[in-house]
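Structure incoming, see below.
Only one protein chain is missing; all other protein chains are in place.
Now for chain A:
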Amino acid sequence: MTDTEVDTATDTDAQPVPAVALAGITKRFPGVVANSDVDLTVRAGEVHALCGENGAGKSTLMKILYGMQPPDEGTITVNGEQVRFKSPSDAIATGIGMVHQHFMLADNLTVLENVVLGAENMHGIGKKARARVRELGSAVGLSQDPSTLVERLGVADRQRVEILKVLYRGARIIILDEPTAVLVPQEVDELFDTLRTMRADGYTFLFISHKLDEVRAIADSITVIRRGTTVGTVDPTTVTTRELAEMMVGSELPSPETRTSTVTDKEVLQVEGLVLETPDGRRILDDLDLVVRSGEVLGIAGVEGNGQTELVETLMGIRKAASGRVSLNGRNLTRAGTLTRREAGIGYIPEDRTRHGLLLTEPLWKNRILGYQTRKPTSRGAFLDIAGAREDTRRIVEQFDVRTPGIEVAAASLSGGNQQKLVIGRELSGDPVLLIASHPTRGVDVGAQAAIWDHIRNARAAGLAVLLVSADLDELIGLSDSIKVMLRGKFVADADPATVTPEDLGSAMTGAGVVDESGVLVTETGGTP
């Protein structure tokens, strides 16, 4: 089985040919650079972790390595040979396999059938295939018989089947995209045992994750990627979780801003005891209380997946809270639907503008109507005010500097930054009293980012209450008047953006922060330098 060279992670003295070397990879999408001059070297027979926040460019990089997208610049070298992938099948042919975060298995087929499907020309579909699946099955720790139906398997075994699939196709270098996201802690340990065994057999892993503790537990080396480019490669034995977090979210402090507080004592959004549960009764949001005042930006910090998305969607009425109370300017909105909440004066910048913010194939002026279909100037009673929508779209395009040849073009043809400026322009229309902004500058270029920050600051100065969720700690610290740290559906600490550093926030986000008796984060660095 181990016909290629067998390296163990321990022998670092020799300099063998790296399994994968990416050099100077750059990938541009219209208006935004997803990867910029990325370098990544993965030694053969190691588990190499790739860390970075969502939107940092990890997935684009892996799509390039897996042949799903060609890079605009840069080279890919696999086992010492430069390659150029036209499609994933080219990548598979050179021994690269990818296990996606979301399983791609047919429930109604057996393990054997799932593995062989699409690779019938490797070992046929009969005895030979079965023997091979059995043999590889023991390598990935799959104890189930190949003729078991996949629908009978648990999540961990399904993941093994996914790994088995790529091994069957001859992969020696395996990309694992957030493999632990779906697993419970014991399953994570079992997966790691399997990975260690396979590593000893000479397999190479690229392990994508933003769970820093897990990364440190399994990886032989860690490369951190931030804003589309590699920040550096570190040795997990010498780096702390906090240092990693710092690399991921950026340590440079926001440039000093005139922090003239515009916070008033008028409470706009009041949330008490908000609870959101999964259908099986697990709490995603656990008894949350928060208040946002007029002129205040309240920032929510947290590692992604700790309930921020759910909090925002519950506040918007897209998800139904199990209990708790939400009121806006004293008006009880707990049972209100999304439209009522919007009409009450909530503007909403969703975290994924292409899925939640825009009708991509429709012209810009129709996108102006979305969410405002009952209000002036885009609507008059049951009828739309098309002239009004067009005129107001022109205003947004001008006022928010949306770079577009006109308002008749489809939203999909704008760059990410300009799409986002359109969404923000729309959501700041109609005199909102509260803006819920989820990752408002994700995936936008630097110019648009600065403009978006300015718009949020101006609106705050005009008395708008803002609830800001962001993975970019610089953004969070730079914009917020106060910060709450969210971990596993709870607020675990409060922080003062005037004194807190990204490092402090980073450790609080992973649960390592220290809070005083009133719940305020203790800042070890003691303020901004």
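The rule we apply is simple: a residue touches a chain if its C-beta (ideal position, glycine included) is under 8 Å from a C-beta of that chain, and two chains touch if they have at least 3 such contacts; residues count from 1.
Following the convention adopted for this analysis, contacts and distances are computed from a predicted model.
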Name the chain not shown, per its UniProt record: "Simple sugar transport system permease protein", "Cytochrome B6", "Sulfur carrier protein MoaD" or "Imidazolonepropionase"?
"Simple sugar transport system permease protein"
Contacting the left-out chain in the complete assembly, out of A:350, A:432 or A:489
A:350
Looking at the full complex, which residue from A:118, A:337 or A:519 touches the chain that isn't shown here?
A:337
Touching the absent chain when the full complex is considered, from A:243, A:304 or A:362
A:362
In the full complex, which bits of chain A touch the chain not displayed? Write them out.
28-33, 36, 227-229, 250, 252-255, 257, 316, 318, 337-343, 348, 350, 355-362, 366, 369-371, 373-374, 379, 382-384, 386, 403-405, 408-410, 412-415, 418, 445-447, 449-450, 453-454, 474-475, 477-479
